[in-house]
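All protein chains but one are shown in place.
Right after this comes subunit A.
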Amino acid sequence: MGQTLAEKVWNEHVVRSAPGEPDLLYIDLHLIHELSSAQAFDGLRAAGRTVRRPELTLATEDHNVPTLAWDEPISDPVSRTQVETLRNNAAEFGLRLHPLGDVDQGIVHVIGPQLGLTQPGMTIVCGDSHTATHGAFGAIAFGIGTSEVEHVLATQALPQAKPRTLAVTVHGSLSTGVSAKDLILHLISKVGTSGGQGYIVEYRGQAIRELSMEGRMTICNMSIEWGAKAGLIGPDETTFAYIKDKPEAPTGAVWDAAVAHWETLVTDEDAVFDKEIVLDAAEVTPFVTWGTNPGQGAPLSAAVPDPADFEDEQDRAAAEKALDYMGLAAGTPLRNIKVDTVFIGSCTNGRIEDLRAAAAVLRGRKVAGDTRLLVVPGSFRVRLQAQEEGLDKVFIDAGAEWRGAGCSMCTAVNPDSLRPGERSASTSNRNFEGRQGAGSRTHLVSPQVAAATAVRGTLASPADLEPSFI
């Protein structure tokens, strides 16, 4: 019987397999940031261990860092200590670090692909749950905890129970104006936040094939939001074209050897998945969340649901709690929901294509008077690229704040946060209670919907806007 892509990649990395034990997997790339690594390095020191393969490790500063005045010392003393601790650890153990102010600094899941370090068939881990982003290249990539960060630093391997496999096949093409973000929000609302538990998911089908690498990363990024261990997509010409000529991509004969191997990384015709989900791309429309988990979403054209309509008792209770927290009344058209702040950024939608999509909507338009729009590129290079294309001018002319690179308001451990009760439309991946600051209310949206919402001041898609004459 044939093998799935996930099984092929997994099997290529098994260092040791024994009955009754999880497989010991070799890790090709270990990404590190300031928020989840300090205690791991402490553990290493306490045990008198060292980093086994510094050359398979990359560190950056992203979660905590300010997106204004990034060339000055960080003013929050706790954040500063955490960032300095990472710098000291990187220096002590000889690790490559892209610190604040460096041109390659940025969100860990944006810089890996951008440097060309994320390649098909790899195993990639990071002390961050959105590591599955790298799966867009046909890699097995997953988030780990701090104890596991220490484990990988010390051994470059990780014991892991083999997950089951799940295929999500999306037939047909996405309609114009519908993005990868809408597709993944649509999927999660269908299957629920635990629908992928225990699985490695392969996203496939025509609609997935037609996505750019950026769109594929948006999809894989949110695998964890429906409980999956990891999400991946078979590498193809789109993948190879993206990697080619990236700073760390192979060249010459080595490139040919790499591509020859990558081309074998496809699910065999006769491979069997443990579970399959089939979607029709034509059904997907601009999609937003109304609740406090990523599964509580609906088409933008719908209204806030009535909890009484939920058949499952637990879903009903959860919806009631969510509406109460979100300050929403059942039956309110989603398009009538007034938003205070719009955030465009994060590892879900902070790449160049996302900024282009948002700028295309904002060109010649203005952000609504009582709405604030924050545009935070996922990496410093994305910022530079956007500036080269003149996107920064579009944002600034529209009245947006054009910021430095980092996680920013996605998780609000830097100064960018919402006030209690403040409502946002956010291109990030989590709408949990308090995620963007204590008492914050988050609606997850695509970059296009975010931009249109900023213009109208209420949840909106570009189709809802008056024509712009530029």
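Brief remarks on what is shown
The definition used in the following text is that a contact is a pair of C-beta atoms (placed from the backbone, for glycine too) under 8 Å apart; a residue touches a chain by one contact, two chains touch by 3 or more; residues count from 1.
Everything that follows uses one rule, which is that contacts and distances are computed from a predicted model.
The UniProt record for the undisplayed chain lists the protein name "3-isopropylmalate dehydratase small subunit", from the options "3-isopropylmalate dehydratase small subunit", "tRNA N6-adenosine threonylcarbamoyltransferase", "dihydrouracil dehydrogenase (NAD(+))" or "Sugar ABC transporter permease".
When you scan A:V65, A:V110 or A:A157 for touch with the missing chain, the hit is A:A157. Across A:P73, A:G101, A:G145 or A:G364, the residue that sits in touch with the chain not pictured is A:G145.
In the complete assembly, the contact with the undisplayed chain comes from A:E248, out of A:D102, A:E248, A:D324 or A:E388.
Subunit A residues in contact with the hidden partner, per the touch definition given at the top, are 15-16, 20-22, 24, 26, 28-29, 35-36, 38-39, 42-43, 47, 49, 54-58, 64, 78-79, 81-82, 85, 94-96, 116-117, 119, 122, 127-129, 143-148, 150-151, 154-159, 161, 193-194, 197-198, 224, 227, 229, 248-250, 254, 257-258, 261, 293, 314, 317-318, 321, 411-413, 430, 432-435, 438-439.
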